[in-house]
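With one protein chain removed, the remaining protein chains of the complex are shown where they sit.
We call the chains A and B, going by the order they appear; numbering starts again at 1 in every chain.
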Amino acid sequence: MHEYVRTGASVICAFCLCLGLLCGCSAPAQELGSAGVQVTLAGSTSVQPFVELLEEHYSAENPQAPPINVQGGGSTAGVQAAASGIADIGMSSRELREKELALGLHALPVARDAIAVIVHPTNSLAGLTSEQVRDVFSGRIGDWSELGGRRARIVVVTREEGSGTRGAFEDLVMADTPIAAGALRQDSNGSVRVIVAGHPDAIGYISLGIVDQRVKALRLDEVTPTTDSVVSGEYVLARPFLFLWKTEPPRAAKEFVDFVLGADGQELLVSEGLVSVEEP
Amino acid sequence: MRSDRIIEAILFVSALSAIAALVVITFFIFQTGVPAIFRIGVSDFLFGTEWAPTRGHYGILTMMAGSLWVTFGALLLGVPLGLAVAILTTEFAPPSVVRVLRPAIQLLAGIPSVVYGFVGLLVLVPLIRQVLGGPGLSILAGSLVLGMMILPNVVSISEDAIRAVPQSYREGALALGATQWQTIWRVVLPAARSGIIASIVLAMGRAVGETMAVIMVVGNALNMPRSVLDATTTLTSNIGLEMGYASGQHREALFGIGVVLFVFIMLLNSMARWLTRTRRP
Partner (left out) sequence: MTETVWRYKVNPRITQKVGEAVIWLAGGLTLLILMLLVFYILWNGLPQVNWRFLSSSPMMMGREGGILPTIVGTVVLTLLAVVIATPFGVATAVYLVEYTRPSRITEMIRFGADALAGIPSIIYGLFGFVFFVIRLNLGWSILSGALTLAIMILPTIVRTSEEALRAVPDDFREVSLSLGASRWGMVTSVVLPAALPAVATGVVLGMGRCVGETAAVILTAGSSLRLPTGLDSPVRTMSVHFYILAREGISDRMAWGTGAVLVISILAINVLVNWLAVRLARRGARR
């Protein structure tokens, strides 16, 4: 009998602890106080390093400006952070989807980025057609010899489904053909590059801005991916970097956005391999 | 004594913190995940072989297979090695060697999973690809990396279990003419069985739950693995891969995977509990 009372009491006790945690903490949390005004940007991991770079220069030039915090999480997380207000500005590396457009967000392009199809530097191919790319990534073509290369199984590397980069790739190249289930999925541009750089038979797609001598970028339909061919529109595999917000961002955030869109900001982005949003 | 009672009460409430935290976490995960599983359809979810959120397919069978393969491999590699090291430090090694080995094991435990993953990616993956074939990113790579990661867990808890075996057991066996090895194999280890199994269970939990290192070396392919050289996806690596980007039903499905992981680990714990219970005299 005593045992049951004890058990009951302790269950109630534990339950109260939970309730207490759930309710009681919210109040003091607000009083924890802010370290002053902060500006928070959150979202795409592709955009994040570039914005951090911009922040670096911005705060060097404007030491009295409030701190700007840059947070990753992914394009979709950026959309949600902007919609819910957790972040002042959300970052996205893809266009907004239908359902997201209904959220009532302002979308401001701050740069353009191209997607390059990459292979190992020792790969004999120099370029592919869109259709060939589609067949390779869907698994229809499984061996490099079918494309004129040596006899070897093609190792397909892709981003995960929700990635903005993959979304753009699927929209512009794959159309309705799904990417093969056996493709290796990686969670960032950098890791795709690492895999392709280390495997002679691999193929993948990454942000043009981070292509370097470790991998070889293929021509797509005879067009070489460069910032020029993106600007001219010849190279079609391009996506925008967007800043998103729902309600008017605070003044400090707006000043930062002005910097990003200004000459200095855009020059910085271009020097890092992105394409400016300014009209030439 | 009044003060003793008060202290006991304080300790009791602290102990409930473990339950409180667990309840809150469970509630959160189940609240989102369970409805999602039912909405997708339990058998479609658990036994479907296609995971394609953009087309509305949420089958996790391939991921479960991946998790099982990788975990089993990790245990195969890590448990015997870990147990052997635990026996070494408790029974065979002189204090001078222990003084070197124990910090070494602790250091292994402290190395972050992402570092293991990165080293695995740069060293193990090319090695596997060149020597054994396949893409290199594989179940084998995952098992090797995980095996090393769970080693310290197995060692430390097994050590405590072995050391908890009363010295009288050993002395009794030796007095009967057993060699040191016979004593360990037939007397000490069986006596320490509950603690050793506990270490294996916790290690299994750690292996099943590891995300970052696995994402980096296991390839994350979505087809059914047929050999240890195939790339695969584990339940955790899939959550890690897609969580940041997923929304709506996709995210809820990931919480559903969380529910499966949860239940699986609960089953593990219960099994371990049942095994050790029968040992009590």
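Operating definition for what follows: a contact is a pair of C-beta atoms (placed from the backbone, for glycine too) under 8 Å apart; a residue touches a chain by one contact, two chains touch by 3 or more.
In this text the structure is predicted, and so the values were computed from the model without any measurement.
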item	value
Residue among B:Met148, B:Val218 or B:Ala253 touching the omitted chain	B:Met148
Residue in contact with the excluded chain [from A:Arg166, A:Arg193 or A:Arg239]	A:Arg193
Hidden partner chain, residues of chain B it touches	1, 3-4, 7-8, 10-12, 14-19, 21-22, 24-25, 28-29, 80-81, 84-85, 87-89, 91-93, 97, 100-115, 118-119, 123, 148, 151-152, 156-157, 160-161, 163-164, 178-182, 184-185, 187, 195, 198, 201-202, 205-206, 208-212, 236, 239-240, 243, 255, 258, 261-262, 265-266, 268-269, 272-273
Missing-chain contacts mapped onto chain A	3, 6-7, 10, 22, 25-26, 29-30, 32-36, 38, 40, 45, 48-50, 52-53, 56, 67-73, 84, 86, 187-191, 193-194, 210, 272
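Quick note on the criterion: only the chains that are shown with their structure count from here on.
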item	value
Rounded Å distance, chain A centre to chain B centre (Cα mean)	31
Interface residues, chain B side, partner chain A - complex	12-13, 16-17, 19-20, 23-24, 27, 50, 52-55, 121, 125-126, 129, 135-137, 215-216, 219-223, 231, 233, 240-242, 244-248, 250
Interface residues, chain A side, partner chain B - complex	10, 13-15, 17-18, 21-22, 45, 72-77, 79-80, 99, 155, 160-164, 178, 181-187, 191, 194-195, 198-199, 202
